[in-house]
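Let me begin by presenting the structure, written as structure tokens, before commenting on it.
Omission of a single protein chain aside, the complex is shown with its protein chains in their original locations.
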Amino acid sequence: MGDVDLDTLQRWLRTFAASVAEQRDALTALDAAIGDADHGANMHRGMTAVVEGLDATPASDPAALFKQAGMTLVKSVGGASGPLYGTLFLRMAPATGGAATLDPETFAKALRAGLEGVVARGKAEPGDKTMVDALTPALDALDAALASGRSPAEALRAASAAADEGRDATTPMVARKGRASYLGERSAGHQDPGATSAALLVAAAATAVAEQEGA
Amino acid sequence: MGDVDLDTLQRWLRTFAASVAEQRDALTALDAAIGDADHGANMHRGMTAVVEGLDATPASDPAALFKQAGMTLVKSVGGASGPLYGTLFLRMAPATGGAATLDPETFAKALRAGLEGVVARGKAEPGDKTMVDALTPALDALDAALASGRSPAEALRAASAAADEGRDATTPMVARKGRASYLGERSAGHQDPGATSAALLVAAAATAVAEQEGA
Amino acid sequence: MKKLLNDPANLVAESLRGVARAHPELRIDHENRILYRADAPVSGKVGLLSGGGSGHEPAHAGFIGPGMLDAVCAGEVFTSPVPDQMAEATKNIDGGAGVLHLVWNYTGDVMNFDMAAELAAAETDTQVEAVVMNDDVAVEDSLFTAGRRGTGAAIAVEKIVGAAADQGRGLSELADLARRVNDASRSMGMALTSCTVPAKGSPTFDLPDDEIEIGIGIHGEPGRRRVPLASAHDIAEMLVDPILADRDFTGGEGVFVFVNGMGATPQLELYLMYNEIAALLDKAGIVPVRTLVGPYVTSLDMAGCLVSITRLDDDMLRLWDAPVATSALRWGM
Partner (left out) sequence: MKKLLNDPANLVAESLRGVARAHPELRIDHENRILYRADAPVSGKVGLLSGGGSGHEPAHAGFIGPGMLDAVCAGEVFTSPVPDQMAEATKNIDGGAGVLHLVWNYTGDVMNFDMAAELAAAETDTQVEAVVMNDDVAVEDSLFTAGRRGTGAAIAVEKIVGAAADQGRGLSELADLARRVNDASRSMGMALTSCTVPAKGSPTFDLPDDEIEIGIGIHGEPGRRRVPLASAHDIAEMLVDPILADRDFTGGEGVFVFVNGMGATPQLELYLMYNEIAALLDKAGIVPVRTLVGPYVTSLDMAGCLVSITRLDDDMLRLWDAPVATSALRWGM
């Protein structure tokens, strides 16, 4: 049960980019219902730029990779998701401590720092019907699984399942943050687009790490 | 076989107003196809005003009646049909020679003067796909029927049939006057709205005069 | 039909009430539906009168004010106003130097303005001249029809002649100038969708989702032909090519380009269209020196655009730049 290596982290981002591309219209459709119909386009624009960045200038270590991804997202997305996803990665960078590969606990700690960045930036609490509602249970599950000795791949699979549950749990919620909050009670009954893309992010990590373990 | 009296002429206008009200949407639909979708509203506005004028200040003789109707149409309709229908009635007024009732030939002569006014104002020739294409055959038929000794009611029935035929004949025509001319060849295949309202005008005369004869 | 209105029959009257409340710089005769600049008649100045059907806002009332029109007659939606209105307005804007009627070439408008001129001649000694604006190249065999429609050129004519009137030029000189600006202008429009006339309550024409109308006018009438939906680049060609084929626009001081929104088309798209149009003009060696992009001569809620190009001589260019103060066009004061 080794460290998560740079290649895997890059594959994480590429996998995320691919699922965003695939789910682009679905994400936009979710945002049309309770927002302004751009979440798919936003995430797709951002992750396309991130992948282009990876192709052009491969990062030298995880911190550089996260910083590059975060800066690219901040620079290219805009809207709410740009600063939030951007901050998530920007905050992960220092949390790696400059390591060349990330042991599972460090990876989880970095993700947690990222989530804290999202919360600091967006002030959302669990239950506000945002990406935080997918990320929080995911990172809790990750920590718990690692603590109970599961492999990184297993732990991330648990995290991904928790993210999916968290995402699904946003449906009945009344939004209190972001654009959906303007709808008041009418926001209930719709799945949150940001929680949906966040679940894709966790799923992509599970896939990438499983590939490394499998290899 | 008496003269057409003032009452009958008033009934003519009221009958015309009633059929315009009934056919309003149909006239507008015809105008939508090759024009700007207002002919029904235009004619309805005008004839409503004419009837209100009759109610408020009944005319003293046919000339006054026609003048009042013509002025009201010019004042209240606008567009192409306002000046044209207005001119038709305005030109009928002097052609009555101030008579208190109109013998059939004078009525026909007045209508002919009206048509000449329409042509002088609008410069349309037969075949241009306008109201002239209903009015010209109608007045020719009227003259011919009167010349062959038919009663005013019979003659106007013939005129009305000819107006209907003239109206129908506008369908294949390519418009060369009015708004429909902008469509070029695309105007073919649609019945002209003004020819349609003009046929209603002639039909209303036939009805009103038949009522007088029947009475 | 979804519109902000009470009874379609009162739309124009109620809207004019709103204009009156919002624009104290106008004087409005509600009975006759005439809008005047508040200080009309301007003594010694030729009075400029235009007007037409409603539904083209900000045309026509948006062009009343110093440096442009003195009065406008408002008709029903898409229906020319009537001679009485025009004659009354003519009387009230005659500052002693006569009145120029700037008439958009539509059968109804021309006939009603003709009758108004006859009325004015019979009732007053106001000198009246009329210039008919007919810039629309979509009407091809214009000699055997009602002629070309007046569309976008009116902006250039009314602005330029308005400035010249302010300078104190005389009636026949202004009429001449109006004719020259009109002659120097050509326009062509297209629709993505039909408009809905409130009194009718449904779209004037049906247009499938993958087709557009080329060569439309400004009254929701169908165009000259229907073609498949195309890119902005191709649509720009369909509009600009016939304009350039019809007249030489090189030389002089360059051209004024007007990209008019038909009502429902966002400015984002209009500027993108202007980018395509300007590229085509570049290629043809034509130099845009003044531009106007926006919804100025609308056709209710129609989506689409109309391109109008005017070749400017130095007099016209100076007059275009002269101060104007209307609700739709305003600079220099």
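As written, the chain order gives the labels A, B and C, with residue 1 at the start of each chain.
By our rule, a residue touches a chain if its C-beta (ideal position, glycine included) is under 8 Å from a C-beta of that chain, and two chains touch if they have at least 3 such contacts.
Keep in mind the model is a prediction, meaning the values are calculated, not measured.
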item	value
Where the missing chain makes contact, among the chains that are shown	A, C
Of C:I34, C:A146 or C:C305, the one touching the omitted chain in the full complex	C:C305
Hidden-chain contact residue, picked from the options C:A199, C:I214 or C:I235	C:I235
Residue among A:L6, A:V50 or A:L84 touching the omitted chain	A:L84
For chain C, residues in touch with the removed chain	1-6, 11-12, 14-19, 21-23, 54-55, 57-58, 62, 77, 192-193, 209, 212, 229, 231-233, 235, 263-276, 278, 288, 291, 293-295, 298, 300-301, 303-305, 325, 330-333
Residue ranges of chain A at the interface with the undisplayed chain	25, 28, 32-38, 41-42, 45, 74-84, 121-122, 175-179, 181-184, 186
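Everything below uses one rule, namely that only the chains that are shown with their structure count from here on.
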item	value
Separation of mean Cα positions, chain C and chain B [Å, integer]	32
Geometric centre distance via CA averages, chain B-chain A, whole Å	75
For chain B, residues that touch 2 or more chains besides their own	none
Two or more partner chains touched - positions in chain C	none
